[in-house]
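Here the complex is missing one protein chain, while the rest keep their positions.
Now for subunit A:
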Amino acid sequence: MLFSLALLLGCQLVGEIVTRGAGLPVPGPVAGLALLLALFAVRPQLVAALRPTTSVILANLSLLFVPAGVGVIGNLDVIAQDWAALSAVLLVSTLLSMLAAVGTFLAVRGLTGRDSA
């Protein structure tokens, strides 16, 4: 577990260094994710070593959003003022985005027709 944590944090750290150092608009953790994928390609046995730790983290992904979610109490003034408009905007925009993504995915899959699974 310590090895897995060190590897995950190390990838994120290198990701932050590279993206900040080179002034790339890519978020550090995403660069870290790409780096870890590259490491997996070189050393496939790392996947099995990491899996026990990453499956615990990913199974409880929701927990990690709770602190930011509680931030709602720090912004109550702005939110209380426009809560109806804000809720409507977020709901409709999320719905449209999801429809656009799923519709495009299915349409392109249908056009290329490589598999139907």
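Note that in this section a residue touches a chain if its C-beta (ideal position, glycine included) is under 8 Å from a C-beta of that chain, and two chains touch if they have at least 3 such contacts; residues count from 1.
To be clear about the criterion, contacts and distances are computed from a predicted model.
Of the candidates "TIGR00659 family protein", "Amino acid ABC transporter permease", "Substrate-binding domain-containing protein" or "Iron-sulfur cluster assembly scaffold protein IscU", the chain left out of this view carries the UniProt protein name "TIGR00659 family protein". Checked against the hidden chain, the listed residues A:A22, A:V42 or A:L63 yield one contact partner: A:L63. Seen across the whole complex, the unshown chain contacts subunit A at 5, 8-9, 11-12, 15, 25-30, 32-33, 36-37, 40, 47, 50-51, 53-55, 57-75, 78-79, 82, 85-106, 108-109, 112, 114-115, 117.
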